[in-house]
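Working notes for the structure below.
Only one protein chain is missing from this complex, and each of the others stays in its spot.
Order as written gives the chain letters A and B; numbering starts at 1 within each chain.
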Amino acid sequence: MKAFSNVHPAVCMTYFLSVLLVSMFVPHPVLQAEVLFGGALFCALLGGRRASFRDLGFYVPLFLMVAVTNPLFSHNGVTPLFFLNGNPVTLEAILCGISIAVTVIGVLLWCKCYSFIMTSDKFLYLFGKPIPKLSLVLSMALRFIPVYIRQSRRVSRAQKAMGLYSGKSIVDRVKNRMRVLTAMISWSLENAMETSASMKARGYGGKKRTSFFPFRFRTSDGVLLAGTIVLLAVTLAGAAAGVTDFNFYPRVGVIGNSSAAVAVYAAFGALCLLPSALEVKEAVTWNYFVSRI
Amino acid sequence: MELFRVEDLSFRYPMAEKDAVSHADFSLESGEFAVLCGPSGCGKSTLLRLLKKETAPVGDKTGRIIYGGEADVPADAGRIGFVGQNPESQIVTDKVWHELAFGLENLGVPACVIRRRVGEMANFFGIQDWFRQRTDELSGGQKQLLNLASVMVMQPELLILDEPTGQLDPIAASDFIAALRKINLELGLTVLLAEHRLEEVFPIADRVLLMEGGRILLNDCPRNIGPRLSKLDPSHPMLPAMPSAVRIWQGTDVGGECPMTVREGRDFLKRNFKSRAKSLSLPEYKHDDAVFVEMKNVWFRYGRDLPDILRGVSAKVYRGELFCILGGNGAGKTTALNVIAGLERPYRGRVNIGGKPIKEYKGGELYRRNLAFLPQDPETVFAHDNVRADMLEILETLEIPKRERDERIEKTAGELGVSHLLDRHPYDLSGGEMQKCALAKVILSEPKLLLLDEPTKGLDAWAKHGLSEILNGLKDRGLTIICVTHDIEFAAEAADRCALFFDGEFISEDTPERFFAENSFYTTAANRMARELWSNAVTCGQVIECCLSAGGKT
Partner (left out) sequence: MLLIGGGKNMKKLISRAIFWILIPAVVLCGALIFPAKQYAFITLCVTALSCVPFFLRFERGEADTKRLVLIAVMTALSVLGRILFTPIPGFKPVTAMAVITAMYFGAEAGFMTGALSAVISNFYFGQGPWTPFQMLSWGLLGLFAGLLSEKLKRSRVLLSVYAVISGALYSVVMDVWTVLWADGAFNASRYAALLLSALPFTAIYAVSNVVFLLIFAKPIGKTLDRLKTKYGI
């Protein structure tokens, strides 16, 4: 039950681009915290608890690496804590490093959610109309890849059973993969000729093409799209008006608490939590329906 | 009403010395189900491809095709549907629904019409359950059905199929042929089918065109084909490809109406022959005393959380015998073969090869001078651009001195009858030729044990017969052969012993005659016809032999 997966691709794409746009380019602590929290929550909902814990093993070291090394590249700031090789390590630089690290991880988390939701067929749907030829090439390549993976396993087995590779050394393994890839090249190109014959036999390259996709734009998609646009507009208006300007150098700035600033925080926070809220709502409704069966 | 007519059609590929199709003359009525058969390389494919504009090969064409009263094949891709042999390479897109819609998209049909037609077709073929699946996840049979359905959505008036069941297992093949029959009967669509599974298509065809050397030799209703062919040439290479009933009728030479199905064949035998012995007397099967391959209580699964595929398999294969493993799809017989080949490791139990546990063969030792494995797709064996280079590679790993290499290749190639193919590109070979070359390559490693996975896939009757002769030759040289197959007729002809693999283990094993005599459904067509007279006559040859020795009823 992934509620967001059932949302119309165009709405999904708009949503992810909106969140990524703000999270990548508006370096404000509150918004960054919202990005990180929303991304982590959505990721956990999509990937499950176990996968999320496993990911921590990647994100925590990354966080430390980005945050800790920043003072090495940046000696701005007015509050030196100590000196390293004659260069000051400043409080501002450390805080700025943390901010960068939060952004990087937030963006990575959202990209992960994007990859999970925007599967290749949704991607193709979005680009199928403006660039039909390219999207057909993409669709074919996406079909070929799993087919090739399977065939390359067969080839690898056959080659092994002919005694063509035996050892377990890295060189031997690389050689084996190279041989498999060589065999795959002839196989795939030969088969491609049949594929192109099959395309021609079904009239490809004739008149103007239409495109068919089994996605429907529902009312709920419209509501979601409108919500996304409104929340993004509020956030961007705030950014344009300078509400979200924030500096680490020379001195760490103050987090604004004007009503405009709070409105921006609230709008973007709502935007970040939108899919998680949708998942939770869907789970609750689903449980309700299940209880009635 | 006549749908199309071919008048004196000849075709020659560029640079070729002979016509691929020569002076073909025939016509097809609207709504007819016609079968085109002939030995491989007889020009069937070329003739079929000439009938559709988009698939027509380039070359010199003379003669005419009059289609629906017009002087040439139609330019509209939707009017003639074409399905080829390879289920995999005909699929274009990554999702089932997209594949179904692909043709209509090309024709510029509006999306709302596509939705309706795709839905309708998915229903007709029972595709709705896997409508949203990825195309690469489908089974071979499903893929071929998808290819058929995605041609059918374009609502063609003629369906041309070029050996569509060649790569399918027998059950999927029967399902596919049943789907064709349904299309023909319920939608009245004209079907022109090139096929070598004649056992199944003869009873449902309206007409059979038999080709040889680019010519149409016979053009008649199926019942007359056998008699006319045997009159023309009693040792014609197409006769072994005929349905079993036809072959028995021809072999017994009693005349009368030619039977086509098992039921007719049985009636024919009962009418004309009387059994005294009730069974065929066969010499006791003698095998070598040495056990060459032994499996002891072997358990295997693909992953820790996945179900068991092999559940305590035990088996013995004696030195120098041909052991056939039969069984349905997904029963695990290929897995069993892979375990014997050392490609999969069982988590429990032992496999001994040549008296030595498989674990004790280190590095590639097992695959050098001990065991050779011919996979299901012979293409996977080749990595170079000519057969000879591929063979040299094997000799190189065996560290055979350079000067001996050519001689060895020539010798093995000579034995398998592929000497003339050595300098060809593997992908330029026909299915049967490629199979033989792949076999030649794997036995260059001088194995004592040969493992074959579905060796008859895609082969016509003639090539199958050739294969069984080759295997007999190898056996005479002392090789032990284990063969996994769906092909009951092949097992009956070639095997020394057969075993049925079911539910993760071997449930019965015996000589083919006794093995099939015990079964009542899972047996050869010849045996199903003759079992009431001679319970253990399983091949057409044995039935004919029984008939001849029993003599006529009167």
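Following the convention adopted for this analysis, a contact is a pair of C-beta atoms (placed from the backbone, for glycine too) under 8 Å apart; a residue touches a chain by one contact, two chains touch by 3 or more.
Because the structure is predicted, anything quoted here is derived from the model rather than measured.
Participant: Out of A:F42, A:F63 or A:Y148, which residue would touch the omitted chain in the full complex?
Facilitator: A:Y148
Participant: With the missing chain put back, one of A:Y15, A:Y125, A:Y165 or A:Y204 would touch it. Which one?
Facilitator: That would be A:Y204, which touches the missing chain.
Participant: Touching the absent chain in the whole complex: find that residue among B:D60, B:D253, B:E365 or B:D385.
Facilitator: Final answer for the missing-chain contact: B:D385.
Participant: Would you write out the residues of chain A that touch the absent chain, in ascending order?
Facilitator: So the residues of chain A touching the unseen chain are 20, 24-27, 66, 69-70, 72-74, 100, 104, 107-108, 111-112, 114-115, 118, 120, 123, 131-134, 136-138, 140-142, 144-145, 148-149, 152, 170, 174, 177-178, 180-182, 184-186, 188-190, 192-193, 195-196, 199-200, 204-205, 236, 239-240, 245-246.
Participant: Determine and list the chain B residues touching the chain excluded from the picture.
Facilitator: That gives, for chain B, the contact residues 58, 385, 425, 428.
In this text, only the chains that are shown with their structure count from here on.
Participant: What is the distance in Å between the mean C-alpha positions of chain A and chain B?
Facilitator: So the centroids are 47 Å from each other.
Participant: Could you please specify the touching residues of chain A with respect to chain B in the complex?
Facilitator: 120-121, 136, 139-140, 142-143, 146-147, 150-151, 154-155, 157-167, 179, 182-183, 186-187, 190-192, 194-195, 197-214
Participant: Enumerate the contact residues on chain B facing chain A in the complex.
Facilitator: 52, 54-55, 76-78, 81-82, 84, 86, 88-95, 97-98, 101-111, 114-115, 118, 132, 134-137, 147, 150-151, 154, 338, 341-343, 363-368, 371-373, 375-377, 379-383, 385, 393-394, 397-398, 426-427, 441-442, 445
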